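One protein chain omitted, others in place.
A, B and C label the chains in the order they appear, each numbered from 1.
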Amino acid sequence: MVVILKQDAPKQQVDELLQWFNSYGLKTNIVVGEHTTIVGLIGDTSVVNIDNVVANEIVETVKRVQEPYKNVNRKFHPDDSVIEVEGEKIGHGNFKVIAGPCSVESEEQIIEVAKRVKAAGAKFLRGGAFKPRTSPYSFQGLRADGIEMLLEAKKETGLPIVTEIMSLQHLDLFNDVDIIQVGARNMQNFELLKELGHSKKAILLKRGLANTIEEFLMSAEYIYAGGNSNIILCERGIRTFETMTRNTLDISAVPLIKKISHLPIVVDPSHATGIVSLVEPLALASVACGADGLMIEVHNNPKMALSDGAQSMTPDGFDETMNKVKQLAGFYNMTL
Amino acid sequence: MVVILKQDAPKQQVDELLQWFNSYGLKTNIVVGEHTTIVGLIGDTSVVNIDNVVANEIVETVKRVQEPYKNVNRKFHPDDSVIEVEGEKIGHGNFKVIAGPCSVESEEQIIEVAKRVKAAGAKFLRGGAFKPRTSPYSFQGLRADGIEMLLEAKKETGLPIVTEIMSLQHLDLFNDVDIIQVGARNMQNFELLKELGHSKKAILLKRGLANTIEEFLMSAEYIYAGGNSNIILCERGIRTFETMTRNTLDISAVPLIKKISHLPIVVDPSHATGIVSLVEPLALASVACGADGLMIEVHNNPKMALSDGAQSMTPDGFDETMNKVKQLAGFYNMTL
Amino acid sequence: MVVILKQDAPKQQVDELLQWFNSYGLKTNIVVGEHTTIVGLIGDTSVVNIDNVVANEIVETVKRVQEPYKNVNRKFHPDDSVIEVEGEKIGHGNFKVIAGPCSVESEEQIIEVAKRVKAAGAKFLRGGAFKPRTSPYSFQGLRADGIEMLLEAKKETGLPIVTEIMSLQHLDLFNDVDIIQVGARNMQNFELLKELGHSKKAILLKRGLANTIEEFLMSAEYIYAGGNSNIILCERGIRTFETMTRNTLDISAVPLIKKISHLPIVVDPSHATGIVSLVEPLALASVACGADGLMIEVHNNPKMALSDGAQSMTPDGFDETMNKVKQLAGFYNMTL
Partner (left out) sequence: MVVILKQDAPKQQVDELLQWFNSYGLKTNIVVGEHTTIVGLIGDTSVVNIDNVVANEIVETVKRVQEPYKNVNRKFHPDDSVIEVEGEKIGHGNFKVIAGPCSVESEEQIIEVAKRVKAAGAKFLRGGAFKPRTSPYSFQGLRADGIEMLLEAKKETGLPIVTEIMSLQHLDLFNDVDIIQVGARNMQNFELLKELGHSKKAILLKRGLANTIEEFLMSAEYIYAGGNSNIILCERGIRTFETMTRNTLDISAVPLIKKISHLPIVVDPSHATGIVSLVEPLALASVACGADGLMIEVHNNPKMALSDGAQSMTPDGFDETMNKVKQLAGFYNMTL
């Protein structure tokens, strides 16, 4: 941590501040310039509340030097993490596709889609049972029944299932779910993250619409710090001023996170853009820049989908896209 | 709703689409131009899933004409709502200040601050018991004990209390809380909003960091639709590219929401900027543009605050600011 | 400047870097921790290219400590600047209103509007002659003729005039213009800024749609460094994800800039929102938080305006708003 003091800081107050840092076991090193005085702090500065330092009237600014995340930091864990779920691995060259409808709508629908996406090469089935919707008047999901239907589809196809949790209160319903998804709107639902940290389930953590990469990793840190290291990150677009796409896919986050964290990261091009014709090119871009997988919305009848029809592929469209994804993954010596 | 069809839409598919709209009881009106065909829909279009329409291959775009919010819409409720809590009114000329520390840290601290903010003219005491923190290693609040301390402070001073709920599971702990705050990160925690809709408590709903004004009103609509109309909105800054301030206070949201909704709206200049010296000028700006109140962080010792010290006023600073706020409110014939 | 070195930086390369800093006349101070090494630099670090330092393979990050702006920095110029144009002062308690149509459309129009805004209390007449328009098919302004008409309006009313320059090539046409406006889209047209730095004219510099406050001050620094200190800043809204308003007025920029710079700053609530009914509340908010003036669009017939009709006030509406602005300014002991 580096602390910049105000020009006219009285010596006594400076000494008090230095003693306060020392009381936390930190070494201090002070450099006095004409217009600025810089205090360098060495040691475990995570024990110091940065807000308190800024609130001190002799302090101009404080700059943190170390990353605030530890468990998910590649510095302290140089090897790629590999997450294994029902025999399927994600990460470190294991590229996997998760596919399925935005919402589970009926047993027939989810089984039909599951069969098609499995045939196309997806290794996980997604489907929303609890649906976060902007409007209270929109379809809210089949809830517990939706999870039952996903489990039926798993029985039929063998595909492990991924579905979103919206509230801690529903946790018991997720006992047989293979990967619990934390949606973008819950990325900073810290009570939920803490509880999932005590679980052994794999967690698919989506980046929030307005969250920085550092905050994204800090949310993963919440889960990891609780004891659960089975975390898959998911970039799904951030909110910007652009209105032609639903969100802006932050593709740079993929190679950047691969560099600073050891966790696998997948990309959701469906939610990132909201436009079905952009899903394939962005899926290919994700493969090319090192993502560990994809999450794609597929619906057997997008026109009649109860949610997100505009961004859902048909099973036939998904077949075509998967062919191209497989070829490109093969070019990079990855098998799906 | 207005539906724009693609140039080359085949007549049969157009007819099918029109029939589908009719099946929902909607009147359709079609206008054919050289390059575009426009279908106007009249009736209750909220029954139609806009995603399905966009997913239709003959549709180019869909434009919604009516606001998606109803209960909170001023069109259907022209008079200002007034929220009354423990005898104190907010809205329609009743301007109220909510003040207190970011976090409750001890009984002594919260009682001392409560006395000071009451003396300065605040009518509600705020204090965080459950704290949403980006880092799992930061102080997480005193939780249930914090609420007990707030209730002690209420007993001592008579000030009704405002505190944030982070999870539905804690709802029972909020039985004696006067105003339940839904924080920015939970603005779209829809399960929580639904449950609060069944409560009779006043709800202070903060705008999310990346949420539009329409989404903000839709979250209020969730609570209102459940049967609870005691909603106070709170503008607290949105996330933008600017880094000198913690967030960007969207002051325009205040007069805009006053125009399109009947709910009262207060401003939180402390969280909006994160800089204590900006709190006073932004508080005055809020009064001048028609806000119904303010929420201000005050700490008896900001340097030692366990959270948000950099944006907390001292009690003495708060006295000065309140004098100016009162004078300006008086100029506008409002009493605090 | 503070330089953070990588954990494993070889001693020889560190020594080379330190010598390189010394060669610029800088004192270096090195603090070695377990995971990090911090180098503090003291002296005039503006001579060092920060990009070069970051590009060094042993450097992890570089953090600047001093503000990059000097001339416009309040630290080196504690007193408020007052800009005087044709006998009218702006800044340090001198609050002034600039008003007029978005575009000059005819001599009759501009004279009529000039008379009305003067009668209402405006001290400067604005009007666009050269118009930056997103579409090449939109009205582009009357150009040189527009400036002639503004000068006619000045002759009739005595109001000094403000109009926007879009290209260096037109500079000769601005000889009799009183305040040259640099529009948001040209805030970083550095060749233009340099040239205006050699002028003696007052410059109204508008903040760019995507520019930080620091960049805004750096653009003012360009003008100031060239020798022209007659600079009035103008906050006019930034681009965010919100779509209900045209831009998001960054009201916090007003008190923040007053704190860190000595230049006067005015607010343009018309462009900030694009909604005429929001102009008055935001004008009042601007007065309350310490702005030095306002810039407001007024058109004698907004329905027939050739640009920006939706955000233009009528002269009658402007009369009403000015009454409230004058009263509030009076409350703060300022006269318009």
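Simple rule for what comes next: contacts are C-beta pairs under 8 Å (C-beta built on N, C-alpha and C of every residue); 3 or more make two chains touch, one makes a residue touch a chain.
Since the structure is predicted, the reported quantities are computational estimates derived from the model, not experimental observations.
Enquirer: What shown chains does the left-out chain touch?
Expert: For the complete complex, the undisplayed chain touches A, B, C.
Enquirer: Per the definition of touch given earlier, which of C:22, C:106 or C:167 contacts the omitted chain?
Expert: With C:22, C:106 or C:167 as choices, the missing chain is touched by C:167.
Enquirer: Of the listed residues A:151, A:275, A:304 or A:334, which contacts the missing chain in the full complex?
Expert: Checking the options A:151, A:275, A:304 or A:334, the one contacting the hidden chain is A:275.
Enquirer: Contact with the hidden chain only, please: which subunit A residues?
Expert: Against the missing chain, subunit A presents residues 210, 212-214, 238, 240-245, 248-256, 259, 272-273, 275, 277-278, 281-282, 284-290, 328, 331.
Enquirer: Even though one chain is hidden, which residues of subunit B still touch it in the full complex?
Expert: Counting over the whole complex, subunit B touches the hidden chain at residues 2, 4, 7, 27, 29, 31-36, 38, 40, 42-43, 61, 63, 65-66, 75, 239-241, 243.
Enquirer: Determine and list the subunit C residues touching the chain excluded from the picture.
Expert: Considering the whole complex, subunit C reaches the absent chain at 46, 49, 51-52, 54-56, 68, 130, 132-140, 166-169, 185-186, 188-194, 208-210, 215, 218, 221-222, 225-226, 239, 276, 302-310, 312.
Keep this in mind: only the chains that are shown with their structure count from here on.
Enquirer: Looking at C-alpha means, what's the farthest chain from subunit B?
Expert: C
Enquirer: If you average the Cα atoms of subunit A and of subunit B to get two centres, how far apart are those centres in Å?
Expert: For subunit A versus subunit B, the centre distance works out to 26 Å.
Enquirer: In whole angstrom, what separates the CA-based centres of subunit B and subunit C?
Expert: Once rounded, the distance between the two centres reads 31 Å.
Enquirer: Would you pick out the residues of subunit C that each touch at least 2 other chains?
Expert: 240-241, 243
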